[in-house]
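Notes to accompany the following structure.
In this view, the complex is presented without one of its protein chains, the others remaining in place.
Lettered A, B and C in written order, each chain numbered from 1.
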Amino acid sequence: MANPKKERKGIVAVFRYLDKVSDAVKHMHRNKQFRDHVIYSPTSYHELMEHGEKVYGFSEVRWFTLVGALAGIATGFGMPIGMDWDWPIVVGGKMGGFYSLPAYFVFGFELMVLFGALATIIGMIIMGRLPDPRGKIRHNAITNDRFVVFVPGVGVDSEQAHLLRQWGADEVHHSE
Amino acid sequence: MDRKEEQAPRLVTEGPDGRGESLTTKEMRTVTEKGGKDLMSDEIVWQRSISDVNDSILLGIDKPSKTYYIALAFSVLCMAIGIAAWVYMINVGMGVSGLNSPVYWGVFITNFVFWVGIGHAGTLISAILFLFRAKWRNSINRSAEAMTVFAVMTAGLFPLIHVGRVWLAAYWMLPLPNTNNLWVNFRSPLIWDVFAISTYLTVSLLFWYMGLVPDLASIRDRVKGIRRLIYGMMSFGWTGTVRQWHHYEVGYALLAALATPLVLSVHSIVSWDFAMSAQPGWHSTIFPPYFVAGAILSGCAMVYTLVVPFRKMFQLEQFIRKEHLEALIKLTLLTSTIVSYAYSIEFFIAWYSGNEYEWAIFVKRASGPYAFYFWTMVFCNCVFPLAFWSKRIRNNIAVAFVVTVLINVGMWFERYNIIISSLVEDFVPGSWGHYEPSLVEITITVGSFGWFFTWMLIFARFFPLVSMSELKLIMPKPLSGDKLKSLKEGEAHG
Amino acid sequence: MTERLETNVNQVSQSSRSPHYMAAEEVLPEIAEGKDSSSGKKEGEILPVDRRDFMRLFSLSAVAGAASCVRRPAEKAIAYVKQPIDQVPGVATHYASTCGSCPAGCGISVKTREGRPVKLEGNSEHPLNQGGLCALGQAEIQGLYHPERLQSPQFRDGDKWGDVTWDEALAKVIAGVKNAKKVGIFTGGATGHRHEFFEEVLKRLGSSEKELYTWEANSLYSSVSEAYRLSFGHADLPRMELSEAAFIVGVGTDFQVSGLSPVSHSKGFSQGRSVRRGRRNKFVQFESNLTLTGSTADERHVIPAGNESVVALLLVKALYENPASKGTQKFRSDVAATLQAQEAVLLNAYETIGVGRDVFDGIAQELIEKPSIVMAGSGANFDQNATLLQLAAIMANTLSGAFGKTIFFDEGWAKSPVRNGDLVRFEEAGKLDVLFVIDSDPLFSVPQSWKLGDLFSKIPLIVSIQSFPVETDRVAHVVLPGNHNLESWGDEQSIAGFWSMRQPAVRPTKNSRQAEDILLWVLASVEKNLPYQDYRAYLKKKWHAIYELIRPSIAYETFFKAVIRRGFTGKMSIRAANDVKDVQQHFRTLKAPSVGKFVLAAPLDHRLVEGRGAHLPILQEIGDALTSIAWDTWLAVNPHTAKKFGWQRNQLVSVTGPGGSVELAVYPLPGLHPDTVVIPRGNGHEDKRSTISYLNGVNPLTLVEKASDPLSGQPVTSVFPVEIKATGKWFRLAAMQKLVHDMEGRADIIKTMPMKEVLKKATHKRGLDDVPDLFPKLDEESKHRWGMSIDLDRCNGCGACMAACGIENNVPQAGREQILLGREMHWIRLDRYFRGDLNNPQVSVQPVMCQHCNHAPCEGVCPVYATTHDPEGLNAMTYNRCVGTRYCANACPYKVRRFNWWTHRWGEMGERLQDRNPRATNPDVTVRTKGVMEKCSFCLQRITDAKHNAKGQNREVRDGEVQTACQQTCPMNAIVFGNLKDPTSRVAQLRDDGRAYLMLGGAPEHDHFGLKTLPNVSYLAEVTLEEGTQEEHGHHG
Partner (left out) sequence: MFLRILVLSCFLSSSAYSWWGYTPGDSVDNSTQSLFGTGYHPKQPIDFNHRMHATDRKIPCEYCHSAARRSKTAGLPPLNTCMGCHKIVNTSAEPIKKMKEMFDNNEPIKWVKVHDLPDFVRFSHRVHVLAKDKDGKAVLECQSCHGQVQGMFTAEQWAPLQMGWCVDCHNNVKEPAKEGKPALTTAPVTCNTCHF
């Protein structure tokens, strides 16, 4: 696992082609010389996502969503029922609470979605290690059209760099 | 162009294959098939590669056209007049509207329902079509989502404009602790609305913003100085690691899954505002699906209406392609037929129920003093869209644009028709009345369009109108020459 | 009534112990002493301690932006310096008095809070009106606080008016009087000591008592009393006991709303309509226009205008020819001679009026068989034959034997408020030097063709003393602000021997004085040592005679105070009966009905009368029940006629009569004779000083040429030919109700029931509240469930309930412009529906207020709990919680909720000045600001008050203890309110009545329950008398 905080020096390999970088990623995964390397991509290509699945496994964001949604359901039903219990008021010939449960499904549902969505975002931020102001390598083209592999702790003349060039990196240079 | 070159330094100046290389249709199909992806339209011939995406799409951000400023100035003017009218109404009283007894709801609620409905297409396109893997939505989902957010913002204003004492509404309509020990009435459809609309707005906003994060990072990487800092903060320091993408993808899919039922729920709840009161013409179980279908119809039409000029204004023709627009038109046609069915079944239910009050309302809708609105609605929503069965018209952007505008008009009148004609002549003949919107109401309505377009234009000025990271996914993958060759060979052999 | 009239002193002294009616002088000695009101008025003595007149949410709206720092201004609490002994701040004090809006003289109870009148109610113990009060009476409170009452005496100089002091004004008047040889007084009708006092003043001023001229625009007083003078020798009015009559025939009458004594006649009529007690009168009406009275008729015959006397004669003929008819031989031969003389007129009459001979014979038979009465005449037929119509009615009543059964002329007869022929006498009188015009507006209410203005202009000094500026002021030289009725002393003798006392309930609110006191002041300059200082002293002296008459066992002082406290006393006068005289000769003047294309009937408006109520916004606003038009004047025409000539509603036409022409808008009204057109009187004022009535509608009197009824001398104001031309212009009449002619097949809004079924079905098989319901009943724990029952068989649409409700609940008047937009604010509205033939429809008027549904559709939809249900069945509206989503109003199927589109500020109403003086508001009801929903609360303040009273006395609330404002005032007793949980209460019994139904409640007998809103307001179906069933069920009393 990469920990950019610890190690921000290393080499950067820039790839232009998706097939090359996905091959390289596969190679790196098998090669024990590559540890803590980080792969950057302009978008979520399937090929790289397969790799991500392998490395990061099951995304915990789902748990955040579940917990948020359940909390939303609890709040959605609990709030109106609690307030009915606090001060029961008759409207339209009906007391609140039990008789009005169908109406409270609206709140259960809405707050499930709301809390679930908020929790998902929080989950994504936490699990994606965002915000990540110090860990980023300054390669503006990542967000444009280039794939980048960052290997910490090695130089441009290292074997890793050599391998990366061999796997199709257009360019390999120091990260700073 | 020089400036852009400066701002977008390229790490790799040139590669073995020059950029902009295009693939033939056949090649494209092969590529997509091999990649396990599918395109809805097989007609698309991409003239651009992913390397062009950022440059082309962010052109508007770098250098908006003159048309843009004229449009913005006009929108702001409309908005200002609308706000002035609202302030006047708050000061003087609701009497300046045309509302009266028995027509207690009028243009404001019409606008509310209209704008909420507009929002629906955005969520449908971005969430439901995402889950259905309809990849064509990637080119228009950003504008549709932005439309959703701003439409819901606009819609959210109208209940406030509508209430008699807006200065208290915000205070008492929220379930907050207070010295009165009294809460809100959770059994009121209006409180459901408060929850539905605020949830919808929040979730749409989150969904929209989540999609924006990688694109904001793209802009950050193109600009300098304070803008870079701002965009950097707004993008949460997105770097594009596979780890981020991994969780992002899961989160995005979950959000889409959460937003999907909202498409159905929000307008159902809005329809309950009507269906839950015992008013003839309102009190009908068909209302939720009917409203949802209507919302999607108006939303799709509005997306089309918006995307066509924006596409032109920001020169996005290469990315928001005819094929995408045609897909949108097909969706419009589908929902139009659903709406037509709803109209007719509504009449059938009214007749079949044997309820004299209900049936009287429907007869009056079609033949009474408000028949004009009814027939406008029928022609705009049911008859004109029938033209879309013709592929030529579907692909004729000008004609299709006119029809979508008409659908918007028709959908506005649908709500007007539902609200007004049911209220004007309901149960007790002694209480019947009439309604005409006042100048203030019309001004505020115009102002709401100004408000909406102001937001839309401001958004287009600072944010990409097309989801760049998602667009890249549906464009030809950046494959090396070797790979392409092998793919071509593979096809030849296969 | 006889028992009720015997108000002996025991009762008076008993009631003196009851705290209800208080003598004003005990509380406010200043009134008793007749002190000058313009000085020494100290705030602390009359200002309330806890005045809560405004919701101070004003401040909220003003600083809406900075909502977080909204604070109320600190309030001051002002204590009395010397608290009157029985005045408790926060508790209302009631004063018994007498209404002065018309000469009928109904007893009123003035509710005052902290010294200011806030509401008038009919005095429930008063035998005349028995608690009822008409809209005009209810509106008196607005007249009291009217901002346009004169603030000081004025001199006129050409068209300019200049304020002067009282001293200057009186000096001028005294100077004029001193030099005058002939002083006259021109005044309105009155039955008490007023005219006697004026005569005495005139005599003492050196003039003659003949120079008193009385004038009442309601000519019925003159024509009836003249007819009775001709027949019996006394110029009095008969006392009609309608409660005793099982069969009533009306010939162009409008006795329920604009007759001799509308409220007492309505009360009597409604008592005779008690279906529950098995007695329901039958009412047959002949009329050319559609009156509210006619709308309650069981059988209505439409006749051409001006034929009322012919109809009456035909009735006389039918009666005469019936062998069972009564009358002395001489009388019968006189009748025969009269009929003989009029044979030419009667020959083709059946065809002319369109009613067959058999109808008359049938009516005659019933008139003879049953206790019956023939009532005749109203404003719609004040023509040359007006007195002849009454003469014929007397004949009919004699032939049917009504005298002594339903009509009383020798035992407690009614007093005429006017002297007949005074107008003609005034015209013929020689030159007057000084004329006092007191509480009368002859320049407006006498047709302009009489050119009274010219007559007046010859008089060197005209002093006008009016409680409100009138048109006549424009010829006056000195205008003096007179006291309002509620600030005055006075009395009325509506029934001979029966006296009703008027006392001031408040000191003059403006710089005004009582007319009688002004005259005394003037007199003091001529004559030293006047026997009385003021009018009160005069009355006290005069009342000695009444004291002598009654001979109570108490001292006079005690008696006088007791009368003031109770409001009335007396002993019915009895005199020897006279035989009916031969009146045949008078019929020589019978004029054949006018012939013309259209004949105009100009009836008195039931709210504004001839115009005396036109300056009161609440009267303008409640509108006419049949057309629902407020504020405007309309030309009512038969819908078929309108169609024939291509006139549409709101189309402006010019109407040209012999005296002039007016332009006004058409309203097609079913039930009119095709050749009769109707313009109601009351509007058309041109006095700018009254912004409410200024240029509001038109006055039909401008169309009439100068003519008078030769017998009574009253001017002809109705029935004359007119020409109508469309102008091509349009004018939107401010009608509150769409022109809905029928119910469009809706069966559960208005229900009718044939008499046969009513008698068969005493109670429901299934109670109204026995509606299948999944939810448990919620109100089991509470002691009360408030409910109301409204009898549609009784309601005639007079609008008194609307006026009472508006005054009680601080309901604002929205003004004509807002009514055009559909924004009237009435908490109770009158829905009017026609059924059947447009030429002669059945009319239903349905009062609709909040139905207080147990399953209220409005409550559930409010997001902020601003409207909720209370365990006593009330639908509670919390104004301060309301944010104004208006969802409740949409959800309400009855559409009874009203929204405050504006802050209806005091003094603002469209372009007109509105009387909403904060002092005139009911301090127990919150005043609503803009953005707030409001609706009928079942007079919750009264319920709360009664409950608190009961709690203080450790008892339960009694049935009838809580009366809503509408119920209290209803002259027709159509509304009953009470506790539905008490099975013995009247309202609970009426809810079980066979006629009871719930509005929009479906047909429970067919297991169809409509909206299932379960209202606490139930209606009693209208009763229809079907052919063949009348005989069995007509009368059981």
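Throughout what follows, contacts are C-beta pairs under 8 Å (C-beta built on N, C-alpha and C of every residue); 3 or more make two chains touch, one makes a residue touch a chain.
Everything numeric in this text was worked out from a predicted model, so none of it was measured.
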| item | value |
| --- | --- |
| Given B:Y68, B:Y171 or B:F449, the one touching the chain that is not displayed | B:Y171 |
| Hidden partner chain, residues of chain C it touches | 40, 42-45, 47, 49-50, 52-57, 59-60, 67-68, 70-83, 88-91, 781, 865, 868-871, 874, 876-881, 924-926, 937, 940-941, 944, 948, 951-952 |
| On chain B, residues whose C-beta touches the chain left out of the figure | 167-168, 171, 176-182 |
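By definition in this document, only the chains that are shown with their structure count from here on.
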| item | value |
| --- | --- |
| Chain-level touch network, classified as line, ring, star, complete or other | complete |
| Computed distance of Cα centres, chain C from chain B, in Å | 61 |
| Rounded Å distance, chain A centre to chain B centre (Cα mean) | 27 |
| Rounded Å distance, chain A centre to chain C centre (Cα mean) | 81 |
| Junction residues of chain B - those touching two or more other chains | 182-185, 187 |
| Residues of chain A whose C-beta touches two or more other chains | 89, 91-92, 94 |
| Touching residues (chain side chain A, partner chain B) in the complex | 2, 14, 16-20, 38-46, 48-49, 51-53, 55-56, 59-62, 65, 69, 79-80, 83-84, 86-87, 89, 91-92, 94, 96, 100, 103-104, 106-107, 109-111, 113-114, 116-118, 120-121, 123-125, 127-133, 135-137, 139-146, 168, 170-171 |
| Touching residues (chain side chain C, partner chain A) in the complex | 773, 775, 778, 853-857, 859-860, 862, 865, 867-871, 1014 |
| Residue numbers on chain C that touch chain B, as the complex places them | 60-61, 64, 67, 737-738, 740, 743-746, 749, 818, 821-824, 829, 831-833, 846, 848, 857, 860-865, 881-887, 889-891, 893-903, 930-933, 999-1000, 1011, 1013 |
